[in-house]
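Contents: one structure, followed by commentary.
For this depiction, one protein chain was excluded, whereas all remaining protein chains were kept in their positions.
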Amino acid sequence: MGENLKSIMVIGGGIAGIQASLDLAERGLAVELIEKSACIGGRMAQLDKTFPTNDCSICILAPKLAECFRHPNIKLHTLSEVKSLSGKAGNFKAKLLKKARYIKEDQCINCGQCIEKCPMRVDDEFDMNLRKRRAIYIDYVQGVPSIMTIDRDNCLFFTKQACRICEKVCEREAIDFEQQDEEIELNIGSIIVATGYDIFNPKSIESLGYSRYPNVITALEFERLICASGPLGGHLMRPSDKKEPKKLAFINCVGSRDIKNNPYCSSCCCMYTTKEAMIAYEHDNQIDTSIFYIDLRAAGKGFREYIQRGHNEYAISYIKGKVAKILEDDQRNPLIIYEDINTSQVKQLDFDLVILATTMVPKKDAIELAKILGIELNEYNFYRGNHFHPQKSSKEGIFLCGACRDPMDIPTSVIDASGAAAKAAEIVMRD
Amino acid sequence: MSYNYFLGCVIPGRLPFLEASVRKAFDKIGVNVGDQAKCSCCPDPTGAAQLDHESFLVLGARNLCLFEESNNNVLSLCSGCTETLKTVKFILDKDKEKKKDINSKLKLVGKNYKGNVEIKHFAQVLYENLEKIKEKVKKPLKDLKVAGHPGCHYLRPSEIMNWDDPLNPETLDRLIEAIGADPIDYSLKNDCCGNPLEKSDKDISLSMLESKLQSMKEAGADCITVVCPACYQQFDFNQREINKKKNTDYNFPVFYITELIAVALGIDTEELGLNFHRIKVSNILEKIA
Partner (left out) sequence: MQMVDFEFRNEIIKEDFSLNYCYQCGTCSSACPVAFITSGEYNPRKIIEESLLGLKELLIKDQKPNVWLCCTCQMCVEECPQNVFLTEIFEKIKNKIVQLGEPYPEAFKVQAKAVIENALAISLTPPITRRREQLGLPRIEFADINEIKKLLGATEFEKKIKLNGGK
């Protein structure tokens, strides 16, 4: 393989970006992996288990993260964003803004002394704002690179010229407040966009009471609550009174297949609500779950059997009937009013905890990045893929994979990533 | 353009004291509204209008023609009338065929619908004059816990009514606040009062009313305020029916928002005919004195 082949830039360090990077690196091509946050891992790192095998998510992900970090062909740029792009396929020039970490990367050993002493408390985004982190932090315990970051918007030194406790307690002298943001120029042959998704905020669906009732939460919040590395250490307690919930309800299609919100199907909710119910049951076999659905979209291999197992072995009742109304009694138990379409009866049931499966939506900054890269968005603001070849963006040399182009689950994202990697490699290896 | 009142049937014919409060409130805040002669039933969107679509359109269009001829916008006293007139306008403005057909019938009485007047609910015009109301408050209704009931036809269908948020309305609460009272939150605020079902099934109608009253009671309301005469009747006339059936003791005084506004702006309660309410309002008047 020629050594003067250009490298390939992969934007986004989630499972899709990681898979694409590894594919390319393994075949001897150089990869610049760009990640906006301090650690790679993306949404998959936030999950407890993955369907349909119910494998531990981080256990599957971590080896790939480690591989990305130590692979000689992959250069990892965390805390970095693409700010401008010029050129054409085969010869792009990208300018990155790399934010200062304020940590000496070769000194920090992730011992955690600084975290214990930092006085600032900030909403923890990784944990869906369910708990607080410090101003010096690592995204999540198994995060790669395995070093700290200082959040300068919330650090007392940057906001008030005070504190510096972390500097005092760090035995490796790894804190460096003098660091500056850097501009990095890259010359690359092709680009893969793998920036992932956000979730729809169900606050706007007034009648479900998401922002009014403490015991109505989103699926990603629930995932953090049952995850052993999450804010409750995996012991499920409900937000209002910390009681152990015994009656769970999952509502599918919240904001999805809905002309007033997101007309498309979010593709994973039917599967992951079953998964979350199964995990809850494994923690506490007194838990009874009801899943409210319009259709059960379990189309992948083994998916239908997964749902069947949920019904037979994990005390899950599947009720056909989308929910429009949630009320609350004076114990803050959510009350769901629904029609059971199989019997045409309209009833009210009380639950201890209600989980809303909300739509996968494009990231907020997708529009800006599309402008910078010069690629088109579709009518839902996902990156527009070519009709017959969905991994091709509207610009030659730029490819798309994963949930940034269409809602998709983890196995599909991995396949998608390998496809995009093959196409990106072609560009770099021609003539 | 200026406004003329569209009074409907129920208010002038059964609840004239509500009409008095609207007229006096608008007078006091300085909005001039005239009277429109020769109106007919709008027709009632929950009643006769359901029997034949064409007749519904032709009666509604005739009413709108009157306003077009006198060159005035419609200021409606009733949510039902507002919905009917806005729906007729919405349909005829969009569907050229229907408009032609209706106009061919209107021609028989020398009228022609053009579509150039606006229709506004009286609460919308009040809300548009929110600052004026706040300025002129003489007697703020402090500590009065008011359960605002926006009702259904005030808001929905949102494509046609095009006013407040259909599932999370706030304009009525802002009006309550503007006169110094406390617009309480209660769980069934957006639910229907049940009045339209009186025509088909009185029991269900009363069940719906009871749910609302229960919710208001739990939230600690002192009184109820409405913007529609159908809701007014349901709340003022039928609390007694429920008490008889269920051995409860609901006794919330019911006010049109303009009655509360008139009191807050210093208008003498004698002039407002508050004694004509079925549920006595004297304890509320004492509370705010």
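Just so it is clear, A and B label the chains in written order, and each chain counts residues from 1 on its own.
To be clear about the criterion, a residue touches a chain if its C-beta (ideal position, glycine included) is under 8 Å from a C-beta of that chain, and two chains touch if they have at least 3 such contacts.
On a predicted model such as this, the values are computed, not experimentally measured, just so you know.
Asker: For the chain that is not shown, enumerate the shown chains it touches in the whole assembly.
Answerer: Across the whole assembly, the hidden chain touches A, B.
Asker: If the hidden chain were put back, which of B:130, B:167, B:219 or B:279 would touch it?
Answerer: Touches the omitted chain: B:167.
Asker: Just to verify: which one of B:31, B:106 or B:137 makes contact with the chain not shown?
Answerer: Among B:31, B:106 or B:137, only B:106 touches the chain that is not shown.
Asker: Among A:5, A:184 or A:294, which residue is in contact with the omitted chain in the full complex?
Answerer: A:294
Asker: For a quick check of understanding: of B:44, B:68 or B:236, which residue touches the chain that isn't displayed?
Answerer: Here the residue in touch with the unshown chain is B:44.
Asker: In the full complex, which bits of chain B touch the chain not displayed? Write them out.
Answerer: Output for chain B: 7, 9-10, 12-14, 16-17, 19-20, 23, 35, 37-41, 43-48, 50-55, 58-59, 62, 105-106, 108-109, 152-153, 156-158, 166-167, 190-192, 194, 196-201, 204-205, 207-208, 211, 271, 273, 276.
Asker: In the full complex, which residues of chain A touch the absent chain?
Answerer: Residues in contact with the chain left out: 207, 253, 257-261, 294, 320-325, 337-341, 343-348.
Here is the rule we use: only the chains that are shown with their structure count from here on.
Asker: Let me have the rounded angstrom distance from the C-alpha centre of chain A over to the C-alpha centre of chain B, please.
Answerer: Result: the chain centres lie 48 Å from each other.
Asker: Per the contact definition, I'd like the list of chain B residues that touch chain A in the complex.
Answerer: 165, 167-168, 187, 190
Asker: In the complex of these two chains, what residues of chain A are touching chain B?
Answerer: For chain A paired with chain B, touching residues are 206-207, 327-328.
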